[in-house]
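The complex is shown incomplete by one protein chain, all other protein chains being positioned as in the whole.
Letters A, B and C mark the chains in the order given here, with residues in each chain numbered from 1 onward.
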Amino acid sequence: MAGTETYTLNMGPQHPSTHGVLRVQLELDGENILSAKPIMGYLHRGIEKLLESRTYVQGVPYTDRLDYVSSMNNNFGFCRAVEELAGIEVPERAEYIRVIVAELNRIASHLVFIGSLAIDLGASTGMLYTFRDREEILDLFNLVCGARMTFHYIRVGGVNRDVQPEFIEKTYKFLEHVPVFMEEYKKILLGNEIFMSRLKGISKMSKETALSHNMTGPNIRATGIPYDIRKVDGYSVYPRFDFNVVTGKNGDNWDRFNVRYNEIFESAKIVRQALDGLPEGPFMAKVPKVLRPPKGEVFSRTEGTRGELGFYIVSDGSTKPYRVHIRRPSFVNMQGLNDMCRGYLIGDSVAAFSAIDPLMGEVDC
Amino acid sequence: MENLTVGAAAEWIRSVILLILGNELLTDVVMKFVGLGACIGVILTAAIVLTYAERKVCAFMQVRLGPNRVGGRFGLLQPIADMLKLMSKEDIIPDGCDRIVWALSPMLLFVPSALIYGLFPFDEGVVFADVNVGVFLLLAISSQSVLPFLMGGYASNSKYAFIGGMRTVAQMLSYEAPMVFSLLGVVMITGSMRMTDIVAAQAENVWFVLLQPIAFIIFIISATAETNRTPFDLVEDESEIVAGPFAEYSGMRWALFFLAEYANLLSISILTTTFFLGGWHGPFLPGVFWFWMKVLFMVFVFMWFRWTFPRTRIDQMLSFSWKVLLPLALVNMMFTGIGVYVWRSMM
Amino acid sequence: MNELLKLVHGVVNWGMDTAESMNAGVLIDASVFYALMWVSVLAALGVVLCRNVVHSALLLTASFIGVGCLYIYMDSPFIGAVQFLVYGGAVAILIVMALMLTRRDDMAHSNLSRSLFCQAGAAVISGAFFLCISVASLMTQFREMSAELGDSVTGLADMMLTKYILPFEVAAVLLLIAMIGALVIAKGAHES
């Protein structure tokens, strides 16, 4: 009797659900996935090389283009690294503002995640709803820095400009709105039987596997490991705020979804506390016009929306960094893709791409 | 009021033709063609109206405006613009495809979708062919739309299309069974497979949606699956297999798939109306109004499904058909049989 | 206006009269019949002659459907619908799908061996089969369908559920066994 044959399906780089220009080589037996190999680099712009030929301050806008859905967090990470290298003390008010905008951006990024997961599972209405609410955050950012996508708001030594009372007022209003729209998603997505059955028990990952792939962010928290740099490192003013690290239990797509869903509430909590305790004072430290950090190197990591975002900067004492390496969470998380897809169906692979939540700008750097 | 029925309109057309031709026999022949033209006209109008309706319903569900530029504030001319766009698009023929099979697929797909319109009773006495095995013939004809999908999927020389073609077969064959069995309950109560008899039986007593609620639900679900609409649109599943069998088609060929999809959407709405919602019957208003009101309501329901549900997975969908719907339909049929037997012996 | 109408009426009446004198009704009937027949026969020929086995399978479906149309044309829509549903809707699809799933290097020349020996063998076998069938059908005394059957569907149902209930059920059981057997075999192949 003739045997069956496996075949290769190239999902991407032009495919509606690979979130940009990711290409995944699926080895298939019928509809069953035998292996999934991510192939990336279609969006490689050489940001690490570019940063070597810019001064430290000029480098900040490049980080906007890494994870362009949560630019604030990238600015934050890079500026922290440079400040650590140059020994700049950031004023308290600036730290508070940074935390506020970074957490707001985390909410926006998680809303994009929920929306894109919904549309990948065929519920395109879900996406429209989350994008509607993300719009409010973008409006807030528009108010604070005049940009809606690539902010370049957090600068070395502080923030670009102080927040206006109008921003604070509107942010409070937005925070009141958060539970309202989250309830709406609960109705349209979480309560849906089909949505549940598409995610529960799919792409299961044990703690050990997640650790061995060095996954970070919501992906590792979904397996039950409370690994959150905000808590673990306690950088910036995060230790002053009361918030929980949301964890899952089974490490399946449902948990990955739920972790992000609940993190929105936690982020909202942080924003509220930061707004309540926003101190007076300068919003920018005294940074020399020509920044020449002393010779040395630094590895600084922050919790980006997709996981641990690390900046490794080597300074040779000149105005430009000698070498910058960016540890991109999406890039490292991609190692888990094979484990998340193997043994499941084509339909689950789409959910897995979504649940790992890669952003190609960040993966390819 | 009496003059507002489709039958009256047909009579009027007939009298005009008779006046011109002056021959009864030839007029009858011409009237057959008029009927055919009316059926095709319904399909084409439906495609235009339903594309617009779908866009608006979708926009309504998704808190946005929908078409609002072409043709005034409500974008009424949007379907025309869409049509022009589709017609002026380049006809891309994929490399290495099986040319003949590939070109035939959209045309053949449209045939069964259009053909079943001949069996629908639109109003009192307005039915193109009132066959005594109407229900059965209808299911038989609509089952023919599987092969064109498969042909398109196979001939496109694309793996996505091929997976889509394979899925079509699995999906349509599995959902045909519960669909047939859910309709058998209606047929058993009526005692006839003639479409007009089924409508008449509902006019005498109650709508079958009250007598056969389970069958109604099963029918709605399997009809959604048969027409490849969310939550069962795994055939054209854009997030997994791009567009399934349509992935390689463009321009007018794609428009034919599109047309067939809307023809199918309308036809399942008409079927639901005919089998479960009492066809054209209703108080006060002429039949044709009732008929289209019910049909459009059903169309709205199907669109509602589409824009609120996520998509199922292929294995979930198949096991749902074989493990839930089919046994349920069989049990429903058994109880209907007992009920009909008891009712008849009591009478 | 009236003059024009009269002219049209005249032409129409002349045309109808001529058609009647030429026995147009029978002619049309026959031509529809022959058209459907040729569709079926040519499609069947195509099944044999096509080089691409998938095309053969698709033409087989066309042939099935042509035959189904013939049934409907001969006033037995039930048999026609059965033909559509079973042959056109299920059997053909399974054949086509099985063929499509089997990979070959060159789909354009995928049909069976085209050597002269094979063709001659096939011709002899099919000729013999054709002979048997035609002799059988010529020798059978066909009866008019009895009026007591009435509506063909109810008649069929009555016969199947009363007189021929046993063969009907036996056939059903047989099909069930075949189905389960196929499932078992397919499952086994998958595991190995």
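The rule is short, and it goes like this: contacts are C-beta pairs under 8 Å (C-beta built on N, C-alpha and C of every residue); 3 or more make two chains touch, one makes a residue touch a chain.
What we mean here is this: contacts and distances are computed from a predicted model.
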Protein name, per the UniProt record, of whichever chain is missing from view ("Nickel import system permease protein NikB", "Succinate dehydrogenase", "ABC transporter ATP-binding protein" or "NADH-quinone oxidoreductase"): "NADH-quinone oxidoreductase"
Which displayed chains the hidden chain touches across the whole complex: A
Contact residue for the chain not shown (choose from A:Glu48, A:Glu135, A:Asp162 or A:Glu184): A:Glu48
Among A:Gln58, A:Ser212 or A:Ser318, the residue in touch with the chain that has been omitted: A:Ser212
Residues of chain A in contact with the chain not shown: 40-41, 44, 46, 48-49, 207, 211-214, 224-227, 231-235, 239, 244-245, 299, 301, 308, 310, 312, 314, 322-323, 325, 327, 331-332, 334-335, 364-365
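The criterion applied here is as follows: only the chains that are shown with their structure count from here on.
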Label of the chain whose CA centroid is most distant from the centroid of chain C: A
Averaged-CA centre spacing for the pair chain B and chain A, given as whole angstrom: 45
Distance from the mean Cα position of chain C to that of chain B, given in whole angstrom: 26
Length of the line joining the C-alpha centres of chain A and chain C, rounded to whole Å: 61
Residue list for chain C, restricted to those that touch at least two other chains: none
Multi-chain contact sites of chain A, meaning residues that touch two or more partners: none
List of chain A residues in touch with chain B within their complex: 7, 9, 15-17, 31, 118-126, 128-129, 132, 188-189, 192, 194-195, 197-198, 345-350
Chain C - residues contacting chain B, complex: 5, 8-9, 12-13, 15-16, 52, 54-55, 58, 61, 65, 68, 72, 77-78, 80-82, 84-85, 88-90, 92-93, 96-97, 100-101, 107, 151-153
Complex contact set, residues of chain B against chain C: 19-23, 25-26, 98, 100-101, 131-133, 136-137, 139-141, 143-144, 146-147, 150-151, 154, 162, 165-166, 169, 173, 176, 193
